[in-house]
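So that we are looking at the same thing, I have put the structure below in structure tokens.
One protein chain omitted, others in place.
And then chain A:
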Amino acid sequence: MRPRLAGMAIVTLLALTTACGGGGAEQPADGPVTITMWTRAATQAQSERLVKAYNSGHRNQVKLTVIPTDNYQPRVAAAAGAKQLPDLFASDVIFVPNYTSQGLFLDLTDRIAALPYRDKLAPSHMKLGTMDGRQYTLPHTLDLSVWFWNKDLYAKAGLDPEQGPKTLKEFAEHATTIDEKLGEGGKVHGTFFGGNCGGCYVFTFWPSVWAAGGQVMNPEGTTSLNDQAAMTEVFAIWRGLYDKGVTGPTAKEEQGPTWAGFFPQGEIGVMPMPSTTLGVMPADMKIGVAPISGPDGGESTFVGGDSIGVSATTRNADAAWDFLSWTVSDEAQVEVMAKNKDVLARTDLAGNKYSAEDPRVVLINSLVAKGETPYALRFGQTFNDPQGPWLRLAREAVFGDAAKVPQLNAEVTKSLTQ
């Protein structure tokens, strides 16, 4: 009772959010069951497609609620406190360890073990959904960071439109060439990034560190390594691009909501982008896709997206699992996800009948096994919080006083362990 009243109190006094909805009332075992599911707006399209396909072919029905991305964490947390979670809820994969450690997800170890393709599920997502050897979540949607280049702008700038950058230094050279050749008038820019968005930095800069063989944190997610040479070299290259005016003019102020909106307008030469946007790019736009590289080569990606689990308070665990296990089946992965150019949650289906039509999709699918998803219990409050220490570190490194990086890195470490 107390947590529920507490939820009411914080909602009323702070007037910020509500903890309504959800639930998971027990339903008759013999009749069709309606299970409730929450997802965030960022991965709404994929969730809706899966739910629609499942509902059309099953007696049980899934009722999906989409919650604005910025408000998703507070809503889940408030609902958890009030024991009002839905039967199923998806989560940005990087927040899964926190939820798992708080006991929000049901232990699915035995059910997952019974899946014939259990070893083929996206390894980064599975790793973050595992705690003390027990498994709690399945991969739901995958969103990888990759480099997109605009082939038309490459051709106009005298670059080979069929050859994307193979190193971060080459990326900087291509962006600089495009800006020099086509940037007059301020409409076309060499590249772009979210310079006032902590999540954008980790999504687009960290893969260059991994590609170079470096790490951004220790495996326990308690020590930040963002003052090491592997990271500072990446910062320095991006700083050079900003100083030369190769990035769009609003890169320093970009908070995140619109950072991926510039490339589809055909005004950016080459930039890191979320792979999920490939399917919604203008049909007449010629786009090349390359893995993110380190300063001198290698390739990696930030395997983002959502994981999904059954909430610990559900009374419909069997029905919820029926839907969950269906979402990673051949049918759902190929006929729903691959058909819409989405990244697959299973590595064994990377080369399917739909992705084979587009080598870029095959490339993105192949990166699932190579990329990384960083693990840290305090990830959100350290790296995504706009007032957190990471954003200050990244902004000083790229726009301000790079000498402050070691001191700010200590604050990042402190935040990871608080």
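As a working rule, a contact is a pair of C-beta atoms (placed from the backbone, for glycine too) under 8 Å apart; a residue touches a chain by one contact, two chains touch by 3 or more; residues count from 1.
Heads up, the rule we're going with is that contacts and distances are computed from a predicted model.
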- Note on the structure: Its UniProt record identifies the chain omitted here, from "D-alanyl carrier protein", "Transcriptional regulator PadR-like family protein", "Sugar ABC transporter permease" or "FtsW/RodA/SpoVE family cell cycle protein", as "Sugar ABC transporter permease"
- Query: Which listed residue, A:Pro97, A:Gly183 or A:Gly248, touches the chain dropped from view?
  - Reply: A:Gly248
- Which of A:Gln84, A:Asn196, A:Asn226 or A:Asn365 touches the chain that is not shown? A:Asn196
- Among A:Gly266, A:Gly288 or A:Gly380, which residue is in contact with the omitted chain in the full complex? A:Gly380
- Message: For review purposes, identify every residue of chain A that touches the missing chain, sorted by number.
- Response: 2, 5-6, 8-10, 12-14, 16-17, 73-74, 77-78, 80-81, 98-99, 102, 104, 186, 196, 248-250, 252-253, 255, 257-258, 261-262, 265, 267, 380-381, 384-388, 392, 395
